[in-house]
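All protein chains but one are shown in place.
Labels run A, B and C following the written order; every chain starts at residue 1.
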Amino acid sequence: MEFSCKETSDVLFVKVEAERIDAAAAISFKENMRDITGKCGASHVVLDLSEVAFIDSSGLGAIVSVMKLMGTTTRLDLAGMTPTVDKVFRLTRMDSIFTIYEHPEDVEKIYKAG
Amino acid sequence: MEFSCKETSDVLFVKVEAERIDAAAAISFKENMRDITGKCGASHVVLDLSEVAFIDSSGLGAIVSVMKLMGTTTRLDLAGMTPTVDKVFRLTRMDSIFTIYEHPEDVEKIYKAG
Amino acid sequence: MQICETNNTNKHQLHVEFPSGEMSVRQALGQLMSVLTPYDLSEDDLGSVEIVLGEVLNNVVEHAYAESDDGMVLMSCTPGAHVLRFCVEDEGVALPHAELPKGTLPCMDGPLETLPEGGFGWYLVQNLALDLHYRRIGRRNVLAFSIPFEGNG
Partner (left out) sequence: MQICETNNTNKHQLHVEFPSGEMSVRQALGQLMSVLTPYDLSEDDLGSVEIVLGEVLNNVVEHAYAESDDGMVLMSCTPGAHVLRFCVEDEGVALPHAELPKGTLPCMDGPLETLPEGGFGWYLVQNLALDLHYRRIGRRNVLAFSIPFEGNG
């Protein structure tokens, strides 16, 4: 599974460069995310899902698992939900667990404002 | 079935505005072509197949039938064969029965040259 | 393997039969989605279909065949005017108690460490599909359900 990362002083942006986070991709997603977030000590990670057209319950579980691994000291937000991904988060109420931005850049506005 | 026509002093160009000349379209093709070629007294008709991605044996039969209806005084040439249409004409040797131009405009060059 | 719903004899039906495995499910789902293009499904409808079938087929791979990859899975779809009727068959282990799981949403109001990482699958299926029926027939699991669609009009 491919990712692209961009770090600002405040936030690590991780973009998933894959069309699907499904059962076939969930383990690879989890391992990669653990490596990426483990390496850099960022305290705020934004997962950009704008390239992801589909997620299933295994993928959803993998995202939750990554958030749990990061612990309470690091924050994981989501951004760029495509329609079907958004639907899965809404139906499972997972949209209430995560802070979700429309675009990854919206996060920076918040830092600038605050 | 849709067609678009263009007449020059020498030639009537008839472009088939459909993706398929198959069994479901063969009768409509034949009837329309009979009307179109009957109405104008052109002695040279060029059938532009550049929009047609697929033809089957019924469609092939319909083109032969149109040519026969037009009789020996009117000439029917073909132009703009797409790969699968070309394949059907080659395999059935029908490419030896018709004069086939790569582009419809190539017909005019011949009139200008001669 | 037999084809489900053979009584629908006058309807257009699509079937994909494939060996168990997560990559096979991905391919079969892709084929299902592409084969639905002639019908008037909206983006949202297609999303529901992909979500439900993804859960059902991956359940077969993970639970009925428990990761062994020599079982076959048969997915059938019969498109109607406003609904797609599906049937999924496998020759694996039966559902627990040979009945449909409740499909309730796992509890999510505890602290971070207790957040559920699974158990959403049947909930999504129950939420998006109608007329869900499960039968164990001999050595086969037969799951039938419908997904209504709105279309673009």
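FYI, contacts are C-beta pairs under 8 Å (C-beta built on N, C-alpha and C of every residue); 3 or more make two chains touch, one makes a residue touch a chain.
Just so you know, these numbers come straight off a predicted model, no measurement behind them.
Considering the whole complex, the hidden chain is in touch with B, C. Among C:24, C:59, C:126 or C:141, the one in contact with the hidden chain is C:24. One chain of the complex is left out; on subunit B, the residues touching it are 20, 22-24, 54, 56-58, 60-62, 64-65, 67-68, 71-72, 83-84, 87-88, 91-94, 96-97. Panel shows subunit C; residues 1, 3, 6, 9-19, 24, 27-28, 30-31, 34-35, 37-38, 70, 72 of it touch the chain omitted from the view.
Simple rule for what comes next: only the chains that are shown with their structure count from here on.
Rounded to a whole number, the gap between the C-alpha centres of subunit A and subunit C is 27 angstrom.
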